[in-house]
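Yeah, one chain of the complex is gone here, protein chain that is, but the others are all in their spots.
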Amino acid sequence: MHQDHFYTLSASCPDQVGIIARVTGFITGHGGWILESSFHADALDSRYFMRIEIKAASLPFGLDEFCRQFSPLANALQMDWRITDSARKKRVVVLVSQQEHCLYDLLARWQAQELNIDIACVISNHDTFRGFVEWHGIPFHHVPVTPENKPQAYAEVQRLFEAAQGDTMVLARYMQVLPSELCAAYSGRIINIHHSFLPSFVGAKPYHQAYTRGVKLIGATCHYVTADLDQGPIIEQDVIRIDHSDSVEDMVRYGKDIEKTVLARGLRFHLEDRVLVHGNKTVVFR
Amino acid sequence: MHQDHFYTLSASCPDQVGIIARVTGFITGHGGWILESSFHADALDSRYFMRIEIKAASLPFGLDEFCRQFSPLANALQMDWRITDSARKKRVVVLVSQQEHCLYDLLARWQAQELNIDIACVISNHDTFRGFVEWHGIPFHHVPVTPENKPQAYAEVQRLFEAAQGDTMVLARYMQVLPSELCAAYSGRIINIHHSFLPSFVGAKPYHQAYTRGVKLIGATCHYVTADLDQGPIIEQDVIRIDHSDSVEDMVRYGKDIEKTVLARGLRFHLEDRVLVHGNKTVVFR
Amino acid sequence: MHQDHFYTLSASCPDQVGIIARVTGFITGHGGWILESSFHADALDSRYFMRIEIKAASLPFGLDEFCRQFSPLANALQMDWRITDSARKKRVVVLVSQQEHCLYDLLARWQAQELNIDIACVISNHDTFRGFVEWHGIPFHHVPVTPENKPQAYAEVQRLFEAAQGDTMVLARYMQVLPSELCAAYSGRIINIHHSFLPSFVGAKPYHQAYTRGVKLIGATCHYVTADLDQGPIIEQDVIRIDHSDSVEDMVRYGKDIEKTVLARGLRFHLEDRVLVHGNKTVVFR
Partner (left out) sequence: MHQDHFYTLSASCPDQVGIIARVTGFITGHGGWILESSFHADALDSRYFMRIEIKAASLPFGLDEFCRQFSPLANALQMDWRITDSARKKRVVVLVSQQEHCLYDLLARWQAQELNIDIACVISNHDTFRGFVEWHGIPFHHVPVTPENKPQAYAEVQRLFEAAQGDTMVLARYMQVLPSELCAAYSGRIINIHHSFLPSFVGAKPYHQAYTRGVKLIGATCHYVTADLDQGPIIEQDVIRIDHSDSVEDMVRYGKDIEKTVLARGLRFHLEDRVLVHGNKTVVFR
């Protein structure tokens, strides 16, 4: 981690000889200073992944000109690519229900400037956290969801996300299933924390499922949301040890500590453009 | 851990007021010195579990007389109970196929007298490890298993286990499914190490399944074998972190380290009478 | 964990035959229902430790009468003992400086009623978190500390702690060294979170020390405060993996996640009377 102003190029392309040399050659050819770089070749799929941080001040031009000049090479390599500017804070929209642990955790990190973000707004299907959120100077929107109003409710969520110019939507223990159109509209931009070590215990009440099965560790999974419930690409996971003396309530309590930590780590990887989606999996350059 | 000669009483019974007082009162009434004791009340099922180590020399009688005198109280409490003698080494029969990591690990622990056991014999469906096992002075039996000879093969395994006066059968990466009659005959006495974090990735090739799903941790599970494949009561589990750069082969290699450690821990808990089966779950008094 | 009204008896005494039987016999003799019980014999020091939760409604009398009737037995066993009532919330006073992670974390847990406490007040040597704390309806006291005013400042801290009827003082990344008289006055009641895996990296700037030494894991330690800096009895510790690419700033950031979790776990153990101090060590009944 460093404090420089930098650009982050993340890309994937079919594997072939010379990708690193050509890409870093392009950057170096313009005097670009590479601060951090990661590369990965997926041997099975013959696909190449990379993430490169370039010191902005070392380049003779800005992001637009970089893109214009880099495009021919990117096209030649058949790249999927994006480049982001550390000077532009990403705008995060948080969706929450009635549990505070992830919300408090995210706001503490935001307060401490640990994440380079603006929290554009918080949306909830309950009014519980209005005061807390607004005290932080962050807009709060109460969008109740019922079986009857679901289409309208999520149209409103989408409208608020767009109005807030959101980059990333974070489901911070938001206890509703998003409609598949919304998932599709923001593919790779909606992050969820699921309270189990996926693929174990998909769906509702995973701690009850874990209790019944008698597992000795419980976990949490941060993943991109897709139309298939709890089936999206996994970004980060972790577990914590439990034993026979732990009730479901104990597991819920232990689980919160894992959930908020795993969500924060996964979200950081995403926001720093460290995650490249590859089919239903992820490459995560730490 | 201590070096005394001791008895281990492990028991469960319906919960009611006064169980500890009555059981420890009985022991104390005979001068019995309790070295270690653990108790657990399962609130949902109203069932009580305990494990008590008693210094042998502190009692005025031996195990038989203890049992005779303890029985009325055990009956009054409707107890399932057993008591074992640390002076009698348990006899372990190891089943193995062609992977060495768990076998080497168990033999190293046995050599170091880390476990209070005799390895009565090793049985394998391959002849690979005959020399290694026999070098340690342990009998080795090659019992090939084919689709055709399965009943006879497992009759032979059972005969060898009985002839060796086996207490516990350990499947140390034994790559065959035991017939359900054998599982039933030795319920709570056959321990398996499964190379996934159950209930994820039941059955064959769990590391391939894990690779395909893109999980960020892989694990291993030590459990009692029942007729339902990979569904028996879990004794111990653990996980290890992987990432996108790990191939299936890497995962297999990482997994071995977890498998042998989890098997050794679970086996130790079992051999020290720390595991009480409760339906399809376990109480493990560490 | 359960929701009953209960008493927690925690005690230690010289080891001898019959302690459990006598103590549980006393409880059972009054009809007392034991919800949870843990025992530990320290073989080296021949000292016995116990913790017993008793369902309040199962006893024919209240806490005062329990104490009166239990005293003769406690005296006969030369016990150090205490008994607490789950109906009486413990009063926690939090000391904080300018880092938010532990404060936010504790307030989130308090909001979620995860800990059975009142936060009596927050004291800080900075005014930074006044608004945040007061928004939660918790009194906030700004007590600046300078080299010149240290005695007066800590006299004020002590006065505030007493006025708030504090049970436990929590140093939630409070960046000042308490005077030894204060440590002595509240022995076993002041809990600190130190940002290293003690005994490594005592004192100031432990992450810098860890960076310089090139360790591969960093940690945090929750301990009782004594007059010797960072030398008090350890309650809980944990670690997190780092690597060569992590700067001191990265380590600080990773460390926060460990610090708040370890503090919360250690504090919970303390508040639930699960910690018995034994010389400069602790027995922690989970």
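Order of writing sets the chain letters: A, B and C. Residues in each chain are counted from 1.
Heads up, the rule we're going with is that contacts are C-beta pairs under 8 Å (C-beta built on N, C-alpha and C of every residue); 3 or more make two chains touch, one makes a residue touch a chain.
If you're wondering where the values come from, they're calculated on a predicted model, not measured in any experiment.
Though it is not drawn, the left-out chain touches A, B, C in the full complex. Contact with the chain not shown here comes from a single listed residue; of C:V17, C:A43 or C:L182, that residue is C:A43. Within the whole complex, the absent chain has one touching residue among A:A21, A:A163, A:A184 or A:A204, and that is A:A21. For the options C:E36, C:D105, C:D167 or C:E236, the residue in contact with the chain missing from this view is C:E236.
The residue touching the chain not shown here, chosen from B:Q99, B:N125 or B:Q237, is B:Q99. Residues of chain B that touch the chain left out of view are 1-2, 36, 99-101, 104-105, 107-109, 111-112, 114, 131-132, 135, 245-247, 249-250, 253, 256-257, 261, 264, 286. The set of chain A residues touching the chain not shown comprises 2, 17-18, 20-22, 24-25, 27-29, 31-39, 41, 43, 58, 241. In the full complex, chain C makes contact with the omitted chain through residues 40, 42-44, 49, 197-201, 213-217, 219, 233-239, 243-245, 247, 278, 280-284, 286.
What we mean here is this: only the chains that are shown with their structure count from here on.
Same-residue interface: chain B and chain C share over half of the residue numbers found at their contact.
Distance between chain centres (mean CA atoms), chain B to chain C: 37 Å. Centre to centre, using the average C-alpha position, chain A and chain B are separated by 41 Å.
Shown for chain B are the residues that touch two or more other chains, namely 43.
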